[in-house]
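All protein chains but one are shown in place.
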Amino acid sequence: MKRPSGPFLLLVLLLILPLILRDAYYQHLMILVLMWVAIGSGWNLISGYTGQVLFGAAAFFGFGAYTAALLSSKLGISAWWGLPLGGILSVAIAFPFGWICFRLRGPYFALATLALNEIFRHIATIWESLTDGMIGILVMQTFISKLPYYYVALAIAIFSIVTVDLVMRSRWGYYFVSIREDQDAAESMGIDTLHYKMLSLCISAFLIGIAGALYTNYMGFIDPKVVFSLHEISIMAILVGIVGGVGTIYGPLVGAFIMVAVQEIFRTGGFGILHFIGQSTGWPFMSGIIKYVSEAHVLSFGILVIVVILFLPNGIVGDWSLIRKSLVNSKKPAV
Amino acid sequence: MAFFKVQGIVKFFGGLAAVNGVSFEVKEGEICGLIGPNGSGKTTIFNLINGYFPLTKGEIQFQDEKISGLKTHQICQRGVGRTFQVVKPLKRMTVLDNVIASAFLRHHPRSDAIKLAEETIEFCGLTHYKDKIAKSLPIASRKRLEITRALATQPKLILLDETAAGLNPHELEEAIALIKKIRDSGITIIIVEHIMKVIMTISDHIVAINHGMVIAKGSPTEVVSNPEVIKAYFGEDYRA
Partner (left out) sequence: MDVFLQTLVAGVLKGGLYALIGLGMTLIMGVMGIINLAHGQFMMVAMYITYVLFHFFGLDPYTTLIISMPSLFLLGVLIQKYLLNPLMKVESILPENQVLMTVGIAMVLTEIARFIFSSNYLSVRTSYSSSAFYLGGISFSVALTVAFGFACFLTLSLFWFLIKTDLGRSIRAVSQDAEAAELMGIDSGRIKVVTMGIGAGLVAAAGTLLLPIYYLFPDIGGPFTRKAFIITILGGLGSTVGAIFGGLTLGLAESFGATYIGMDFEDLVGLVIFLLVLLFVPGGFKRFTKV
């Protein structure tokens, strides 16, 4: 009973959280956090564990999102079917894509995912008869309350974490990490590196695709600019993956929480704290600062990328031993 | 039929022949030493056997099956293991995990793979490093880890690339003992080695290479007394 107690407590906490946190706004943020847990877990599997850095997570996210939206707008089927289908179709994309890119080593894969991201965004924009282009697709939301969405998102997040955890405990997991550490050694150990890199990518794409379909169902509206966004999705996925912890099971959870919070702080000017200060003190320059802060949100992301890579390249969970050491050392300098 | 057979293999890098028409055979259960001065093409031959480079010409057979043209992991699956001269540990994994990853090749449930890995680690005498991270090991143990990992794929033939280079005399004795132990467990060995003491004491059979070509074959005593070999190692003027 010693080991599972931590995750178990976390699970209980997440189950009852929306019952305590009645505010729709915070429930909304929690749903986003859970969605990012799924994306972050997917990203982490192929990038953190297998060492093939995915720069264009939005390619699979947007594909899942559009699958769900098109099911509803073109076929008249419930967009909820997009959850399984979005995942499966993302795999159908990832499979040939992985086969093309993984035959080569070097930066090809990273760049090709970026290119794929862009190609999909262009196609979604240009193919107006199917996607309505820039106008986007509106999907009727099923529920008014946030609660059902929260629990669906929670189920998906748990599914992602459990999937990654199970995979990493299995033979596949050993093979993925072996490939990350040394492809030549892995090959000479009898590991078909091409096959396992593709496998890893397919699982990742599946998880990210599901998250995309969830987004469509929850937000009720998608357009190419949002779901295929390089900054809002692809870079965010990388940050969620790195900040939390590269190659750790619970890293994406930590990362999703921090990154959604950071995003929100900048979008809302510190959760409205700046607004509050502005109103209560009557300082005229506060409105300028609020505008500045909310506009700086992409800038802050860029700075965060730089700072994280310089000082925390393996994330909070991944570099925890280092962080703890520096904290301990600063308290007791002479040991 | 020969257990392992290399037939007229040729490898060109650009216009340069790194290996030029090498042929030799290895019988089951023996230790075959591959010697030659620096740059003579020994490691390239390993890379060709192992499928790391494609052959320009020739053929390699293992247990009456053509293995040249197969991919590296397929060749390993057929039962040919190898170590690297420049060691390639899976750096951020523990020694045990390194070997487990390898053991998974023939042992599917995790528990079986762990069991095999622990046995192999024990066999190679790395037990007290078991839970250490691979990159923290000293060089002698890293070389040993290479061997352990190759053995965990349960090969019938193992290619050892300079596993004794850079070791001190005591470590050298241990390495020789380990190689003999591997042979006694029924695994055929092809070994590339610079240290004559190692080659002479353990090889049943030696192939000497220079400029990518075989210059002598035979028992250790025959090969070291061969004038071509002496010339290759010590130059024209050396007279025994």
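Which chain is which? They are A and B, in the order written, and residues in each are numbered from 1.
Quick note on the criterion: a contact is a pair of C-beta atoms (placed from the backbone, for glycine too) under 8 Å apart; a residue touches a chain by one contact, two chains touch by 3 or more.
Everything numeric in this text was worked out from a predicted model, so none of it was measured.
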Neighbouring shown chains of the undisplayed chain, as defined at the top: A
Sole residue of A:G62, A:G82, A:G190 or A:G247 that reaches the chain not shown, by the stated touch rule: A:G247
Selected from A:V33, A:M168, A:A186 or A:I238 as touching the chain missing from the view: A:I238
Candidates A:I20, A:M140 or A:L310 - the one touching the absent chain: A:L310
Option touching the unshown chain, where A:I77, A:A110, A:L194 or A:V262 are the choices: A:A110
Absent-chain interface as seen on chain A, which is shown: 47-48, 51, 53, 55, 100-101, 103-104, 106-108, 110-112, 114-116, 118-119, 122-123, 126, 180, 230-231, 235, 238, 242, 246-247, 295-296, 298-299, 301-306, 309-310, 313-314, 318
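Quick note on the criterion: only the chains that are shown with their structure count from here on.
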Rounded Å distance, chain A centre to chain B centre (Cα mean): 44
Chain A partner contacts - residues on chain B that touch it in the complex: 50, 52, 71-74, 76-77, 81-82, 84, 88-93, 97, 100-102, 104-105, 108, 110, 113, 149-150, 153
Contacting residues of chain A [partner chain B, same complex]: 169-171, 174-175, 177-178, 181-182, 184-193
